[in-house]
Each structure stands twice: as structure tokens, then as C-alpha cells.
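What follows is a short report on a single structure.
A protein chain is absent from this complex, but the other protein chains hold their places.
First chain written, first letter: the chains are A and B, and each begins at residue 1.
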Amino acid sequence: MTAASPAVPAVSAGRGGRRLLDLWACWWVFPPFYTLFGIIFVPLTRVMPPPSPAKPTAQIVLFFHAHALTIQIGFSVLMLAIGAGSVLNGLVAYQMRRMTVDPVFAYTYIATLAVGAIPGCLFCAFSFLAATFRPDRDPHLIALCYDLGLLTFVGSLGCFATQYLIFAIAIFLDRNKIFPTWLAYISIWQVVTELVAIPVFIFTGGPFAWNGAISFWEGTALFGVYIACLIMCVRKAIERQQPGERVPG
Amino acid sequence: MSAQLVSLWMAAVFGVILLAAFLLFPGFFPPMPPDLTAEQVAAFYAQHQAMIWLSMITVNFCAIMLMPFFMVIVYQMKRMATPTQVLAYAYLSATVSGATLIALADLFWLVAAFRPDRDPQVTQLLNDLAWITFTVPVGMIIAQMATLALAIRLDDQPRPVFPRWVAAFNIAVAVAVAPSAFAAVFHTGPLAWNGAVSFWLRVCAYVLYVAVMFFVVRGAVRRQHQEEREQEERTPLTAAAGAEGVAP
Partner (left out) sequence: MTAEARSRPADAPAQRTPALPGDAGMWVFVLGDMVIFGVYFIVFMVYRGHEQAVFLASQRHLSLASGAVNTLVLLAGSRFAALAVAAARAGDDRRASRLIGWCGICGVAFLLVKAREWYSLVSAGRTVTRNNFYMFYYAFTGVHLFHVLMGLVVLGVMLAELRRPAGRRTWLIEAGAIYWHMVDLLWIILFALLYLMR
């Protein structure tokens, strides 16, 4: 690492006692984004909880007809708001840069979630929007959109499993204790929820289907716990951060 | 010749190529209406297959060549005197996601053109997915512009990295592209994916954005190199500290 390179200052000029406005601006994205996320995915687009993979084609078509308006509104709003996820991604990654671990994990965190946003969130939106765009489409194609949307949404495992795993390991290795150790253990649980979601590619019913008690419900409940804890821990981390703290660029 | 200058050159060269590819894509000028029947869509792909290949294969190869340019912006954001560098990370994340979406949309178009004898309904579905993926997810672009604008506003130094007006410009372009989020709801009208707002306003705004930002970024990089040269002249003994791209 070069010392005092003028290219990227280790401490940017003009800080002194300046409040961490940019960090707080990013943190305040958390509550509205996740609230909006909940509203979009639960009552509007009906993706959470997902309708059954065992639905016959005719019922799938009915599902899209019945909810076309709210699906379109919900996912169109998601398209506007999805950038908020990137902001939160950057926020957590930045806090990881304050850890004593090498930057590798912070970069991995950004990379995994930047990837995951597409197959794990937006692809469902595209599929459902395509399904509702032409109600008179061939029913088998509508059913294809159904599968594409829900299987990708529930079944995007690796990007998030990687993210949760390196997040946990980073917390364990971090001597600065930016995040408390128990958050790492909750992150490990999240890895387990990705593991038990593996069978969604195999079963069209039961607890391990994409709407199953274990693969979906338990996983989602745990995700809610994780997000709540993450929001609190990031807030604490920002509160404890001193303006002008040396954070490697 | 620094990495940043190489990135700018790449953006200039590939940006022009990309623009040409977009102009040549038969589906863009004029933009394909959403309310074509499946047979019309299939006929379109069969009829224009060669041009679709030329333009979309070019986009496939060249679109991500602009990534280094956006990474220069990330790097310049890190030079800003913001309280922290969090906004640069957010910008990075949004850029990666946004670029992935272009890559995906491009593939949908190419797959649609691959088998002219496919069931027209299937071709129409692929076409729909391509247009939706291309037009609708503006959130990533908005996040890029919002984080950059905020960083510029918070860049508290006598000679800011980017001039202040660039923040307002970013917000204006974000507002211009935002309505495209609703393109998957309409088959006709200004918000449809071929409409005055979702297509023309959005595409023109974004092309203008890349062009303007190119010159803005080029200015910032030049100023940076200038400052580094001045610093080297002032302290000749610290030989390797300044010049970007020179191994310490």
C-alpha cells in the first residue's frame, strides 16, 4: 500500500468534526426500502408467500388475471426503488472496510449482492410483468413465466449463501468488532436457510417446495430477523464511528 | 498513460460503436410497438435477422467495455471530500447490477432471433422479456445518479472533483428516465416501451448523460494528473508516490 498517495486520500479533506451525513443518508434508506419491499412482495405482487408450484396451468392463468393490476403496480414501483438495495449494499460493505480483515470480503459482499439482485429479485419481476403484459398469451407460456419468476426468486441460493458466509467469517475475524459476534451466528443461520431451499428445484409440493413450510416460511421468518438485526447493528456501527476515522480507501 | 485515461479512451471508442449499434438495431428506430401480434413479431425477427445479429452481437461485445469508464467515476468519487466513501461503494454496486441487465436484455433479443421457425408466441415472449429488461429497471440508473449527485454535493473542498452543476444534471437525468419504470403496464401511449417518454426521452437522456459525463470525467482526471505533477515538482525526492499507474 502506498503511503500518502494523493490519488485516494486515506482521510478526505474537510472533515474534522463533520457529521457522517452520507452514512446516515444511506442508513435512512433501510426502513422505507424494506417497508416498500414488504408491501410490494406480499399484498401487491403475491410473491410472498408464493402461490403453489402444484397449481394447474388454468389456475396459474387465473392467478395472473386476478392480480394483474397489483402485480404491475407493485413491480413497476420496485423497478424505481430497487436501486436502494445497491445503496444498502454499499453501506454494509463500507462498514466491512472498517474491519481489520482484508478488503477482499467487503468487495465480495458488494459483488455477491450486485449479482444476486438480478436472478434473485428482478428476474421475478420481469417474468411476472411479462406474464401480466399479455393476458391472452398461450397459457403454457404464462405458466412458464410463473415458474421462471418463482423458482428464481426462491431458488437463488449461491449468491446469498456466499454473502452470508463471508459476512459471518469477516465478523468472526474482525478485531475491531464493528459488528457484534452474534450477528455472525445469525448470518450462519441464513446460510442454513439457503441450504434447506435446495429442494425447491425438486419438489412441487410439501415443506420443501418453493412455498413450503421449511424452504420458504421458516427461511423468510429468519430473513426478517436477520434484516432487523442488520439494520440495528449498522446503526450502532455508524453511531460509534468517529468522523475523520481513518478508513482505507 | 494511466488506467483512467485508458478507460476514457475505451469509453470514447466503444461508446461510439455502441451508439452505432443501437442506431442500426431494427427494433429501435422506429421502436417496436408492444401491440404487434405474435405473427408480426415473428415476421420482424425473420425479416431483420441479419441486422439484429449485427447490432445485438456488437452490443453484447461492447456494452460492458464501458465498465472501466464507470469505475473511473467510482474512483473519482473516492477522491471526493465526502464524510466517508460509502457512496462510491453504492455506486459500484448499482453499476454492476445495471450492466448485468443490459447484458441480459441483449441475450433475450438474440435468443429471439435465433430460430425463425419457432412458435411465434414464444418469440413474442422473448421479445417482451427483452424490452422489459431493457426499459423497465431504471432503479439502478437512478441509484447511480442519486449517489453521485449526493457525493458531489457533499464534496467539501476548494476545488471539488466534479463541478457542482453535475449533481443537478444527474438528478435531472434520473427524473427523465424514472417514468420508464412503468413501461410494462402500457401497450400504447407515451409510457409504453416505444413511447415518447419511456423510449425517446429515456434513450436520448441517457445518451446525453454518457456524453456529458465523458467530458466531465475527462476534466476531473486531467485536473488530478495536473495536481499530481505539481506535487511531484514541489517534492522531487518522493519519487514514486504520485504518478498513477507507476508501481511504488
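By our rule, a contact is a pair of C-beta atoms (placed from the backbone, for glycine too) under 8 Å apart; a residue touches a chain by one contact, two chains touch by 3 or more.
What you see is a predicted model; the values in this text were computed from it and never measured.
**Student:** Touch partners of the unshown chain, restricted to the chains that are shown, please.
**Tutor:** A
**Student:** Based on the whole complex, identify which of A:T35, A:Q59 or A:N176 touches the chain you can't see.
**Tutor:** If we include the chain that is not displayed, A:N176 is the one touching it.
**Student:** Of the listed residues A:A114, A:L129, A:L150 or A:I186, which contacts the missing chain in the full complex?
**Tutor:** A:I186
**Student:** Spell out, residue by residue, where the missing chain touches subunit A.
**Tutor:** Output for subunit A: 1, 100-102, 175-177, 180-182, 184-186, 188-189, 192, 195-196, 199, 202-203, 206-208, 213-214, 218, 222, 246, 248.
In this section, only the chains that are shown with their structure count from here on.
**Student:** Can you work out the whole-Å distance between the CA centroids of subunit A and subunit B?
**Tutor:** Distance between chain centres, rounded to whole Å: 23 Å.
**Student:** Using the touch rule from the top, collect the residues of subunit A that touch subunit B in their complex.
**Tutor:** Answer in residue numbers: 2-9, 12-15, 18-23, 25-26, 72-73, 75-87, 89-91, 93-94, 97, 106, 110-111, 113-115, 117-118, 122, 125-127, 129-130, 132-134, 137-138, 141, 144-145, 243, 247, 249.
**Student:** What does subunit B use to touch subunit A in their complex?
**Tutor:** Within the complex, subunit B touches subunit A at residues 34, 75, 78-94, 96-97, 100-101, 104, 119, 121-122, 124-125, 128-129, 132-133, 136-144, 146-147, 150-151, 154, 156-157, 178, 181-182, 184-185, 187, 224, 227-228, 231, 240-242, 244, 248.
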